[in-house]
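Only a single protein chain was left out; the remaining protein chains are all shown in position.
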Amino acid sequence: MIDSMMSKYNYWMYIILMMIGFYAMIGKKNLIKKLIGMNIFQTAIILYYISIGVKKGGTVPVLMEGLPRAADYVNPLPHVLMLTAIVVSVSTTGVALAVILLIYRRYKTLEEDEILKSIR
Amino acid sequence: MIVPYENVIIKTICRLLLPFLQIYAIYVLMHGHYSPGGGFQGGVMMGASFILLVIAYGLDDAQRRISVKALTIYACLGLFIYSGIGALALLMGGNYLDYGTLPLPLSSIPKIRAMGILGIEIGVFLGVMAIMIFIFLAIASYETGGKDD
Partner (left out) sequence: MNPPHIQATILIIIIPLMSSYAIPLLGWRWKRSAYFIALTAIGASLVCSLILLSTVLTQGTIHYHLGGWLPPWGIEYVIDPLNGFMGVVVCTISFLVTLSSKKSVEKELPEKKVRFYTIYLLLFTGLMGIVVTGDVFNLYVFLEIASLSAYALIAIGEDGAPLASFNYIIMGTIGACFYLLGVGYLYIVTGSLNMADLAKLLPPLYDSKVVLIALAFFLIGTAIKMGLFPLHVWLPDAYTYAPSAVSSFIAPLMTKVMAYILIRILFTVFKPSYVIEVVPVASILSWIAAVAIIAGSILALAQRDLKRMLAYSSVSQIGYIVLGIGLANKMGLIGAYLHILNHAFMKGCLFSVAGALMYRTGRRNIFQLHTIHRKMPFTMGALVIGALSMIGIPPTAGFFSKWYLILGSIEAQNWVFVAVILASSLLNALYFFRVIENVYFEVSQGGLKEEPAGDPVREVPLSMLAPIILLAAGILLLGLYNERIISGILVLALPRGF
């Protein structure tokens, strides 16, 4: 059992990172901390995707002379999919920062309970 | 309000470093086929070079060099290059984004496809550069009334 746990260490890493991000998104009260938690959550998913493409004995997926076969390279499709996911993550962070600016301009604070008190 | 750094070292290093940063960004764009890189990465680096200018020289100086109107035009132009190449492929008889049908005077179909992707990456480069600078300027000019986009 320790064998199987140690051989799948990339899954454990990404689960721990994802749970840290998830806790920050839900458990913290400051809005910027929630945003950072969202970033950690999305980064954990990106790392997971890249780690599933790795092969034993494979090298970086950049075409080199002397290595014509496709089986020598790491699977490049998850890398390309994760480029799109990184762009989505950057855009979501941009929109969330703009919304946080609107909140700050209106309520002069960034703690969620103080904002809820001043709405009621 | 971002005030200019009054330190000679930072201003000089920024002034020396900026052209190399921009050339490297264009290098990353052009070598997207053969090494890690491409349109998005080059665009972010180009945007980062302008942000370095803002941090070292202050917000007024940067806004004199590149205005919001020019940024909007760059962003829309970049996206139009992307969709335009796709629509050109549509008009030339293939499906959307089918680069093999573009009317370029090159020898073989894979070379035409490579040039098609390069055109797309240039469009993405311009768009991403403009959007990065725009987001930074909008958040940085917060007290003077930045809008969200």
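Note that the chains are named A and B in the order they appear, and that numbering of residues resets to 1 at the start of each chain.
FYI, a contact is a pair of C-beta atoms (placed from the backbone, for glycine too) under 8 Å apart; a residue touches a chain by one contact, two chains touch by 3 or more.
Not measured: the values here are computed from a predicted model.
A.B. asks: Touching the hidden chain in the complete assembly: which of B:A75, B:V124 or B:L137 does that?
C.D. replies: B:A75
A.B. asks: In terms of residues, what is the contact footprint of the unshown chain on chain A?
C.D. replies: Against the left-out chain, chain A lists 22, 25, 31, 34, 38, 41-42, 45, 48-49, 52, 78, 81, 84-85, 88, 91-92, 95-96, 98-100, 102-103, 106, 112, 115-116, 119.
A.B. asks: Residue by residue, what part of chain B touches the chain that was omitted?
C.D. replies: Against the missing chain, chain B presents residues 69, 72-73, 75-76, 79-80, 83, 86-87, 90, 93-100, 147-149.
Keep this in mind: only the chains that are shown with their structure count from here on.
A.B. asks: Distance from the CA centroid of chain A to that of chain B, rounded to the nearest Å?
C.D. replies: Each chain's C-alpha centroid was found; their separation is 24 Å.
A.B. asks: Contact residues on chain B for chain A in the complex?
C.D. replies: For this pair, the touching residues of chain B are 34-36, 38, 40, 135, 138-139, 142, 146, 148-149.
A.B. asks: Once bound in the complex, which stretches of chain A touch chain B?
C.D. replies: My answer: residues 62-63, 83, 86-87, 94-95, 97-99, 101-102, 105.
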